[in-house]
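One structure, pasted below without further comment.
Here the complex is missing one protein chain, while the rest keep their positions.
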């Protein structure tokens, strides 16, 4: 398959170049993100300090902004990181965790998209719908909406803000102004571990560090991620053993 | 067994209703709590921001306050969460982690119990004794006291503050003004992984979201938790492989 070869190529490049992915992210899933990126062959770094942002972004190949647990201080840090990343032309991948669950999260996510050049936004259907102005009900940070109902809104949003959008779910959907691609790889165990969405965002950033086309990078990363999940699920007893096998797959598969 | 059927019922209800459990909690064990609640079938959400508390508590079915790593900002956040939860009539489950290890923790825990309606307090014997005024020696956040010596104090405390109390340990003890129940399920591996106490607190909150009687909810959750630990220990090589099997048990067992 052409796409499987492209995935292999991207991963070989990640393992060779070890792109540095700066994560401004929530405390809940930091460990999972860092381990996932290491398994993939990328170099993770986490920061919560403005003083070192410029040094780190200079070194970074991509910047992940994840709004999992946000407060005023964290938002200020993210704003500074986005301004620097835009200035230094490092791509930003945004994960608007819980947009729709609280107005605070929805508004904050939109502020980032309106005020900075974001390359890729990755969310579940609830989050993407909340950002694109649809009126929906959200259950915490988990999605309760069918992914496909979000496609039309996502594409309009993509055109308006010049971002690629990944809607993760049972079927993953990747859109930008001109393209739509769907992926049905994955496993029902994936939403049963915390941080699968957060790590996907970071993996997309790692792919985008070596594949400059943001739609292409999003597609390859999402397909690869789903394939790893599908393989891992075959021999798992439950979510926790699945998580271990899934990380091992990220390490081995290519 | 009557109690095993009640446990099955509660879990079926949790899996069906997917109650949203808001956790205001320490960074050390967030990942474990979130994964444990997902395994159980509940929906976890973590927050560290006052701005979204009202939105989240409105949606939440129970609120967990865990004092694992506390500072002034965190305490203010917890106070606001408790006030809102009391106002919106959402039950609060409190984990006074490390009460007795520092005066700061003991005093803070007591402030919450004195100033807000707490439904259930879950601690180890050292912590419960510290709160109920006994003079004890504590070793960090681990308990060094026999659980049973805490029963009398706990029951007086329960009457005074109208809370159900779970004392976790080799033997788990659940008391309220009128009832005492003990459980000897569990495994010596449980205290060898960090966060087993924290996750029990969150699991009690999930049970209380579907079982309105707080004593009953505490008993069923604690029995279930111990049973999962006992099963998981049978095939484990050490604490880390135990943790994986234990989470898988929370997912499968019922």
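Each chain carries a letter (A and B) given by its place in the written order, and its residues are counted from 1.
We take it that a residue touches a chain if its C-beta (ideal position, glycine included) is under 8 Å from a C-beta of that chain, and two chains touch if they have at least 3 such contacts.
All values derive from a computational prediction rather than experimental measurement.
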> Of the residues A:48, A:87 or A:152, which one touches the chain left out of the display?
Replying inline: A:48
> Taking the entire complex into account, which one of B:42, B:56 or B:70 touches the absent chain?
Replying inline: B:70
> Thinking of the whole complex, not just what is shown, which of B:9, B:102 or B:231 touches the missing chain?
Replying inline: B:102
> Which parts of chain B are in contact with the chain that was left out?
Replying inline: 26-29, 31-32, 68-72, 98, 101-105, 138-142, 191-195, 237-241, 243-244
> Which chain A residues would touch the chain omitted from the figure, given the whole complex?
Replying inline: 18, 20, 27, 30-31, 34-35, 38-39, 43-52, 55-56, 59, 243-249, 251-252
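Rule of thumb we're sticking to: only the chains that are shown with their structure count from here on.
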>> As a multiple of 5 degrees, what angle does the CA superposition of chain A onto its copy chain B give?
In response: 120
> At what distance in angstrom does the C-alpha mean of chain B lie from that of chain A?
Replying inline: 32
